[in-house]
Each structure stands twice: as structure tokens, then as C-alpha cells.
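Got a structure here, written out as C-alpha cells. Questions coming.
Entry: chain A
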Amino acid sequence: MMVGTGIRTKIGLRMAMALLVALAIGSTELSGAGAAVEAADLTAEEIVARMDANAYMASAHLVAKLVIRAGSREITKQMEGWVVGNQKAMVTFLNPGDRGTKYLKLGDELWMFFPDAEDLVKISGHMLKQGMMGSDFSYQDALESEKMGELYEFKLAGVETYDGARCYVLEATALPGKQVSYPKRKIWVDCEKFVARREELYAASGKLLKVSRVEEVKEKGGRTYASRVVMEDKLKRGSSTTLIIEQVEFDVKIPDDVFSLRNLMR
Partner candidate 1 sequence: MGYLLKLAARNLWRQKRRTALTFLAIAVGLAALIEVDCIMAGVDRDAIDNLINLETGDVRIHAQGYSAERESLPIDRTLDPDAVLTVLKDVEKIRAATPRLMFGARLNTGWEEIPVMGVGIDPERDGQVFTLAEYVDGRWPARGAAEALLGYDLARVLELAPGDTFTLVTRTRDGAFQAIDLTVAGLIRSPHPQVNSGQVYLPLDVASQALALGGAATEVVLKTQDGARVEDVSRNVRAALEDAGISGEVLTWRDAASDFLAISQSKQGFSALLIFMILVIAVVGVVNTILLGAMERVREIGMMKAMGMTTREIVLLFMLEATGIGVLGSVTGCLIGIAGNAYLVSHGIDILESYKGLDIGYPIAGVIRGAWNWPMIAEAFLLGIVVSWVASYIPARRVAAQDPIASLRQG
Partner candidate 2 sequence: MALLELEGVRKDYRQGRLTVPALRGIDLEVESGEFMAIAGPSGSGKTTLLNLVGCLDTPTEGVIRLDGIELAKLPKAQLADIRRRRIGFVFQSYNLIPVLTAYENVEFSLALLGENSSNVKDRVMRILADVGLSGLENRRPGDLSGGQQQRVAIARALVKGPDLVLADEPTANLDSETGKAIIELMLEMNQKKGTTFIFSTHDPMVMNYARRLVTVRDGRVAEDKRR
């Protein structure tokens, strides 16, 4: 079913996922364009468009830490990542247990390399859909690179103060015919910075599956980014994944061969 790479693939994928998700929602320019607009004047679509526009950066290089908690167990992983837009990403693990394990995302393709087994795995095509049998993440999730606005219909449910910040509360429902993992989402968007502060992910039945929360926001080079994001699995008591971005550089020049299979296997 999961082509032999089994659990390792899954846990690794979960981390990579968290990283990619965090990057996608994590940064926005502080140029002030957002701050000038009055909250009440915006429609749901406009808010989403602003958020989408802000969410995608030109490029970034970062060092991050993942803390995975499952009940009383806690695992920490260290990694380094290079990202260009939402099309290219390379993640390499630095902590002893996983050193040399790498993930490469190129558009719709996802590659994984496990150094101890010298095992290169490509996830694509039909495996994307059948792969996961209802597990936490699917490969499809990792590769969902369409903009939110193209997948969901949004409704502005109100404005709330969340974690000390004024936030729009948006309810997203999947557009008919679009294949999405979460048919319903609820997003708290910072009224000033147009950064998602909290997101709730729902199953088709309306049951809450996951919550991601931004716990800390930092600034760097005129950008705001979420430096600490917690993803909680609501079906599993005490299960969470925390992403902590320790170092980041935005708009750096990344040589193209970073996102190559050759680099993946090196």
C-alpha cells in the first residue's frame, strides 16, 4: 500500500507537511498596504485574496525545529529548508536519527531519499490518492499547491479577538468538483497583517480534525512570519506537532540545482 517505506515515510511526511504548511501561512510583508485598509470594508473574497497574495514568498532559506508530541512521548527533529514560491521546496534533516533524509517537492511531484537504505521514493500519480487509507496526511495534502481561493468558497462569519489580535473569522467550504482533503475550514485572519492566526480543519461530516495555531510571530527584514506554529490532531488526545523557525532569510538567491535529484541523493 505505502510502497515499503512504511512508517518512516509517514512520520517524515508529517514533518515535511508541517513545515510546508507553516511556510505557506507564515510570512507577509510589512509594507503597510494591509494595515491601511479598514477591516469592515472587506468581503470574504478580498480577505482571502490578500492572504493568498501574502502567503507566497519569492524564496526563503530557513533552519527549523519540529517537536512532535504523542501522548507522553516527545521527539525533536532538526531541519534545514529552501523554498521557492509554492512550487519548489527542499528539506533536509539534521538531527542524528534522520541525518541525510531529504524531501524534494517539484510542482506535483514529491521525492524522498533515505540515506541508510539508499532508497529513493517518488510519490506520484495514482499513489497520491490511494496511499493513505485515512491517515493523518496524504501525499496529496503535501502537494496541494493551488491557492485557497481557487479551492474554497469563503464566508465572513465575523470579527473576533483572538490571542490579543483582531481577526476575521472565515468559513471555507470546498467548491463543488474540487478535490480537497478538508471539505470545511475555519480560519482566523489577522485584520492588520493578513496572516492566518488559527485554522480549524473539518471532516466531511463536520467533525473537527485538526487545529493549527500560530503561537509566536517574529519580524525579519521587513517581513512578519509565524515563528512558532502548533498543529494539533483533535482525534488523538495529546497529539501535536510544533514547528519552531529558528533562523530565516527571505528573498535569498537559491541556486536551481538545490532542487535537483542529484542534490537529493548527495
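Here is the rule we use: a residue touches a chain if its C-beta (ideal position, glycine included) is under 8 Å from a C-beta of that chain, and two chains touch if they have at least 3 such contacts; residues count from 1.
Inclusion criterion for the candidates: all candidates are chains of the complex that A comes from, given by their letters.
None of these values were measured; they are calculated from a predicted model.
The candidate from 1 or 2 that touches chain A somewhere in this complex is 1.
The touching residues of chain A, when paired with candidate 1 in their complex, are 1, 71, 129-130, 132-135, 138, 140, 174, 179-183, 201-205, 207, 209, 235-238.
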